[in-house]
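Take a look at the following structure, please.
What you see is the complex with one protein chain gone and the rest in place.
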């Protein structure tokens, strides 16, 4: 192994630790089994479940006590992917997203992390919601592209469900897209390119001082005809890749792009 | 030295720089002596003192002008340890904590840093408060455990004093405990385990959107009988170590655990 290779190998290791790394797939636990553990996934995401939550926790968090069981997603990197994953999970399980908070994290990168709670009346439903969400995280980092200068994130769904509706103002059952750029200046250009590319409505936007936890992101969330939303998201992605590409290496997808 | 060893050595160095590093002990200054300097300690903590603060600083910060002298603790990593350290310091010196602010920091990790000011009428008291606090930091990172995915923090005191009372709502003279998990999802599970383990009261809690500076932490602060508080803290720690252990390597204490 040559010196340069050593340096490269170490830098890769460092990037993994700094960036939105964590395990690649929904994997069984490494630290021994315990009742509350469901699994881990990309973005340093951990999935947990509490069968009978202590009432004082309900009370402090303002969660309806009928949800005796809680499913938990905690992540160092994300929010977008986890919320999308949860939106699918509530379609397929008898649960509701009862809390979404976005710490300023990504382990030194410019975005958020995620605390998301599912409420369910039965522990099996809470567990199932977490399992589906973790499984979905196998593809939802696919349209996040990074290099040493920043990242862009794109998300798309043909039918927004309850979680996206509740926390992001997405019209129920309609196509919804997310267009994010970091640093935020890249996101402004991506947003402009997206809304010019197709006839879509901006249902939400966020910037470092408005609607984020001071992350270095500018983002819009769009709704409309599914073809138009996808076209706008793709236009935003093209512009974002161009901008980020001027600031550093060619941006790489964290998984496999899924928006086509 | 084999290549793998080199890589390991470098990664250790990187972790030190990224994590809650800084000097291990309360050490004398490396950069030459100057009047205002008291010392440095773990968590990139610096202790300073101003004998006669300019009145405009009092006015801007809203500090009672009778406190002509200020003791300063600045840190990149912490808040919990420094506030605990200060709580002991005010017991043993004629000073008061007059400001506590928690930047979102930890050098890329998921927690806070700390800006803490002691007010005193005499510079000797301000200096003494800072000295005691720095000295206490030799053990107060002992129940912080980290790995590449996050960290957990536990604190315990048999008798909370004025600083914990003023800033964290701890009942004066009673046992008090702090239970923190990062990512926040880990903290929710730790909190639930803690309150189930013993009869304690939650006197304060914080989450990424409530009571933190958007850190990726969920934390509860508990009060009650000293045995119960300790039991709850230890139950939270056990659960936290399990969760964090599923996300990466076995979590390591930053110093020597002190809660037994």
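Just so it is clear, A and B label the chains in written order, and each chain counts residues from 1 on its own.
The rule is simple: a residue touches a chain if its C-beta (ideal position, glycine included) is under 8 Å from a C-beta of that chain, and two chains touch if they have at least 3 such contacts.
Small disclaimer: the values here were computed from a predicted structure and weren't measured.
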item: Listed residues A:38, A:102, A:164 or A:191, member touching the removed chain; value: A:191
item: Option touching the unshown chain, where A:56, A:202 or A:259 are the choices; value: A:202
item: Residue ranges of subunit B at the interface with the undisplayed chain; value: 1, 6, 9-10, 13-14, 17-18, 22, 29-32, 34, 36-37, 40, 44, 46, 48, 50, 53-54, 56-57, 60-61, 70, 72-76, 101-105, 107-108, 113-117, 213-214
item: In subunit A, positions touching the absent partner; value: 3, 6-7, 10-11, 14-15, 18, 104, 107-110, 148-150, 181, 183-189, 191-192, 195-196, 202, 205, 207-210, 212, 214-218, 220, 239, 242-248, 250
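We adopt the following convention: only the chains that are shown with their structure count from here on.
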item: Separation of mean Cα positions, subunit B and subunit A [Å, integer]; value: 30
